[in-house]
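Other chains dropped; remaining ones untouched in position.
By written order: A and B. Residues from 1 in each chain.
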């Protein structure tokens, strides 16, 4: 099953950070302070959106920072995704 | 009776998920965690909407993900539908 976003939307998947402490214990993401970073998994076609031409700048695989609460969360086959407009993506992390 | 949506609207019908557990018991949709997926049953003509040209990208039969609370719910001949603008459809599921 594949999510094909419409218009100027992208589908992103939050990156679960995992890290070993000095003692070797694996800390799940929630136990650490971490940025809102996600990976782009699908990119919409862009085009005319609300009467304005939107060109998609993002590509699949980009690591991005996005506004907290932006977009809609959906769960598909046990995986959580966020669908949001490209303009709600703040930056790409390289 | 047929619902013909105006302008850039589409009519969708929520998909009721039904699933057998290992023991063979059928779980109704509400008992599971499921995405907001619906099927497009009617597509409006598009055209000039609020002074902007809107081209309809969706077609009848598309499985779509839509924003929770988007659109208006109507009940016709015992069936519930949601009428919403194409721009409130987030993605197509394939």
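Just so it is clear, a residue touches a chain if its C-beta (ideal position, glycine included) is under 8 Å from a C-beta of that chain, and two chains touch if they have at least 3 such contacts.
In this text the structure is predicted, and so the values were computed from the model without any measurement.
*Asks:* Every chain here is the same sequence and 2 are shown, so how many copies does the full assembly contain in this file?
*Replies:* 7
The rule is simple: only the chains that are shown with their structure count from here on.
*Asks:* Within their complex, state which residues of chain B touch chain A.
*Replies:* Result: residues 33-36, 51-53, 55, 57-58, 65, 67-68, 86-87, 89-94 of chain B touch chain A.
*Asks:* What residues on chain A touch chain B, complex-wise?
*Replies:* 1-7, 9, 11, 42, 44, 48-51, 72, 74-76, 83
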